[in-house]
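Quick one: the structure is below, and I'll ask about it shortly.
A single protein chain has been omitted; all remaining protein chains appear in their positions.
Right, chain A next:
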Amino acid sequence: MIVYVARRMVTAVFMLLSIAFVTICLFFGASKDPARAMCGKPCPPETRAKVSAYMQTDQSAVWQYVEFVKGLFVGRTYGTGAQQVHCPAPCFGYSFPNRSDVTTLIAERLPVTLSLALGAAILCLVVGIGLGALSAIRKGGIVDRFSTGFAMFGLSVPTFLVGLLVLQVFGFMLNALPYSGFVSFSESPADWAWHLIGPWMVLSFILAAGYVRVTRTQLLNELSADHLVAMTARGASNRQVNRHAVRGVMVPVAAMFALDVTALLGGSVIAEKVFSLHGLGDLLLSGVNESDLSIVVGVTLFSAFLIIVGNLVADLLMPLLDPRIRRA
């Protein structure tokens, strides 16, 4: 077990290093000069070169990569003298447009995205599994027909459209929910949840569809499974049999959720945009728009880190649900 975790960690580190390299190369391939945005107007060539040298964007992608990795461990210093900026380790780069190191920026934005993603994850699991289970138990009933339609709709409609619809209906037409803003949990848990209900609905709506389908199919399979009949034939009570059926449903749901960590972060970019929340997705978008290399690399890498950790946790939890994996 420990060997397994260690091996996974080493793989994860290499994966992150490769992701950083690819992101930096892609960024420079885009042939947008980050110095151009910083130097203001008018921007004579010599000033631009100076700015570029100061921001260290005049170097090659490989050099950038080496500096970046070095910065992660020992920190990084930009410029000299009065203009010197130091970015302490672990340095994900320094964002000149924001006048702040990326680590601080991510730390600022993280609570928003985490609140959004975790809440949406819980809502999507509750709604998805709940609806799926109900439609399997009463197959062909009203709930089943409703949730089949719901799942079709959820699978086929893009996030931004759902976002705008929710915003329009609940925010503007019914005036029932706030249409933007974020209140931190520590400040007021009630307000925190109140402001996030809209984004949660949007984000979980899309994802819940998949869980409705998987739960319904899997539970239907389990309910007619021979091994459950066999268990009854051994003298097990209904409750014992049902507990066993739940396990059969949870295994694929857990596997699916591990993959959906990615979708959750990706979807939050759009949900944050629609609801004007200043989270990681919003930070990444602004970084792309302002050609801010440090932010793009930093946020990309951090998101990749979250996804890898999420998958690792899922992989470690899976054997608890499905003992067959323990042996592999």
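What we mean here is this: contacts are C-beta pairs under 8 Å (C-beta built on N, C-alpha and C of every residue); 3 or more make two chains touch, one makes a residue touch a chain; residues count from 1.
The rule is short, and it goes like this: contacts and distances are computed from a predicted model.
Protein name for the hidden chain, per its UniProt entry and selected from "Peptide/nickel transport system ATP-binding protein", "STAS domain-containing protein", "TonB-dependent receptor" or "Succinate dehydrogenase": "Peptide/nickel transport system ATP-binding protein". The chain not shown here is touched by just one of A:S18, A:T47, A:S184 or A:T232, and that residue is A:T232. When the full complex is taken into account, the listed residue touching the unshown chain is A:G248, out of A:G248, A:G279 or A:G298.
Listed here are the chain A residues that touch the chain not shown: 225-238, 244, 247-248, 251, 322-324, 327.
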